[in-house]
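Just one protein chain is left out here, and the rest sit where they should.
Letters are used for the chains, namely A and B, taken in the order the chains are written, and counting of residues starts over at 1 for each.
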Amino acid sequence: MAQIWKHLKSAPPTAIFGLLVIVVYTFVAFAAPILAPYGEYEIVGSQFELWGEGFILGTDHLGRDMLTRLIYGARNTIGIAFITTCLAFLIGGILGLLATTLGGWVDMLLGRMVDVLMAIPILIFALLILTITGTSQPVLIVVIAVLDSTRVFRLARAVSMNIVVLDFVEAAKLRGEGTWWIITREILPNSLAPLIAEFGLRFCFVFLFISALSFLGLGIQPPTADWGSMVRETATLIAYEDITPLLPAGAIALLTVGVNFVVDWFLHKTSGIRDDK
Amino acid sequence: MAKILKMVTQRLALGLLTLFVVSMIIFLGVELLPGDFAQEILGQSATPETVAAFRRELGLDLPWYTRYLDWLGGVMQGDFGKSLASRRDVSELIGTRLLNTLFLAAVAAVISVPIALALGVLAALYRNTIFDRTINVFTLTSISFPDFFVAYILILFLSVKVNIFPSISNVSSDLGFWEHVYRVILPALTLTLVIVAHMMRMTRASIINLLASPYIEMAMLKGISRSRIVTHHALPNALAPIINVIVINLAFLVVGVVVVEVVFVYPGLGQLLVDSVSKRDIPVVQASCLIFAATFILLNLTADVLSILTNPRLLHPK
Partner (left out) sequence: MSEETRKLTGFTRREVLASGAAAGAMAAGLSIAPGIARAAPKKGGTLRLGIGHGSTTDTHDPATWTDLYMQVVGNASYNYLTEVSNSGELVPELAQSWDVSPDAKVWTFKLRKGVEFHNGKTLDSGDVIASINHHLGEDSKSAAKAILDPIAEVKADGKDTVVFTMKTGNADFPFILSDYHIGIMPAKDGKLIDPMSGVGCGGYTIENFEPGVRTTLKRNPNYWKTDRAHFDSAEVLSITDVTARTNALTTGEVDAMDKVDLKTAHLLARSKKVRLEEVSGTQHFTFAMRTDTAPFDNNHVRLALKYALDREALVKTILLGHGVVGNDHPIGRSNQYHADDLPQHAYDPDKAKFHLKKAGLSSLKVDLSAADAAFAGAVDAAVLYKEHAAKAGIDINVVREPNDGYWSNVWLKKPFCAVYWGGRPTEDWMFSTAYAEGVPWNDTFWKHDRFNELLVAARGELDSSKRRGMYFEMQKIVNEEGGVIIPMFANYVMGLSNKVAHDKMGANWAMDGFRAIERWWFA
């Protein structure tokens, strides 16, 4: 505990800012029902009411409170993105490390499968699958996670490829350690840094992907609030210099910046360069 | 060199296999979609009899494997079939669209790659300064906006408020080169904003990563200037991962721009593919997907060859 504190104290201001953003967002996500002034789907006023008392950020096109939708949006969007990204890293990471550790035909087979998946334009693939299966939340999460995991697989494989041939891995193999032990004790810790860096960006790409899907009429089921769809619903307003769509878009951007600041700091610490300024 | 040649041939053969599997998956995928061409083209006005007549005429009443093998047989002889909708040759239909897509990708790449590299190198040089942080925040913000939203913002400022560029990219083949460039500037800028961050961050990260290595420290001790170290010592060795990211983004420029095409009404392949999927025009879907897949495979191969060429150690493995 004390050590974490020490690390934090030495963190640059950008990292502290990033951490703050993450903490606040997480808090908002968990405490949404307490923080939000109204219910998530509740129609509380007439549409497009202006900012002011009662509705701090006005109301949306159906007369729902914008602030409430944003707060619940945090919960739904971050929740879905987090689960999706974790799942993608779980699938892609494990398979990628397995591929390098086992090598041979396993590597070959997995590699070709990923090639095929990646060669199909991701949006078209999602369009095909989601049209066939429907867009319930679990399906959406699994589909995006699987598509995303191909990218993680490639990264995990590329990174661990260099580690597998190192002496200490060879030694472990000679000692007769199991594959699982080697992966978790030797390879994973040594390839964590680039994977975490990737996590930061992938996490944010999930929002964007959901937003792109809502452009094609797929995406999250209404009336659930999510930022990606909220940008889509209000985007036309930007043509008239109305900044409403900037609220959900800004919420995504702030989180992206925050997460990546933290990731940068982490990379900086693990890469071991001295601060030579 | 022979080694590279062998690798290239091997990868191309594997690529063909990949294309085959892709074509099968796409075919099955479109088959599994609810409704077929006959139903989708008539939409709300379809009746059972007219749908049946359509199927008879186009051979859609045959089982899927017969149709797939028919198609495959044609492809083997270089015939990609005819569009179910217009009965025109698929190759004719796709030709101009492909050129448009490649043109937009090229313009976007010419703008974005140099910017990304320059910003990445500068950010690495002046890392943790205000400059570095500003660039970071700006690029991160630009990638966290959905692409259609970035497009709307650009249109607002560069087209609606100050009428410099047209808000839609109404291109046709009889336009001159520069006129064509002028009309695709806005979509190209949109794509630039979408991809610069990724490339720039990778450039910065790989250079910074190398700065910790002993040979750079050595150079520093020798008193070589920082900018010279970065450009002459670090950058060449950091090229492999940078090339990789650039290539991934080039692939994105060709394959992943459907939304931008829709917003700017730009007649590219992506729009054609989405339309054809929604109408179940299988020959067109197949041909477009194969083009996309081939682009991806070729670009990937290029990336690998380039990374080997830039890294002698990979060229002559132990």
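Going forward, contacts are C-beta pairs under 8 Å (C-beta built on N, C-alpha and C of every residue); 3 or more make two chains touch, one makes a residue touch a chain.
Quick caveat: nothing in here was measured; it's all calculated off a predicted structure.
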Residue in contact with the excluded chain [from B:Asp61, B:Glu179 or B:Asp275]: B:Asp275
Option touching the unshown chain, where A:Thr14, A:Thr77 or A:Thr131 are the choices: A:Thr131
Option touching the unshown chain, where B:Pro48, B:Pro63 or B:Gly176 are the choices: B:Pro48
Listed residues B:Ile4, B:Leu69, B:Val160 or B:Leu175, member touching the removed chain: B:Val160
Missing-chain contacts mapped onto chain B: 33-36, 38-50, 53-54, 56-57, 83-87, 93, 148, 152, 155, 159-160, 163, 166-168, 170, 172, 262-265, 267, 271-272, 275-279, 281, 284
Touching residues on chain A - with respect to the absent chain: 41-43, 46-48, 61-63, 127, 130-131, 134-135, 216-218, 221-223, 235-237, 239-240, 242
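Note that only the chains that are shown with their structure count from here on.
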Centre distance in Å when chain A and chain B are each reduced to the mean of their C-alpha atoms: 22
Parts of chain A lying in touch with chain B, wherever the complex brings them together: 12, 14, 112, 115-116, 118-125, 127-129, 131-132, 197, 201, 204, 207-208, 211-212, 215-216, 228, 231-232, 235, 238-239, 241, 245, 249, 252-253, 255-257, 260-261, 264, 267-268, 271-273, 275, 277
Residues of chain B touching chain A in the complex: 14, 17-19, 21-22, 25-26, 29-30, 32-34, 128, 133, 136-137, 140-141, 143-149, 152-153, 155-156, 160, 198, 201, 205, 208-209, 211-212, 255-256, 258-259, 262, 270, 273-274, 277, 289, 292-293, 296-297
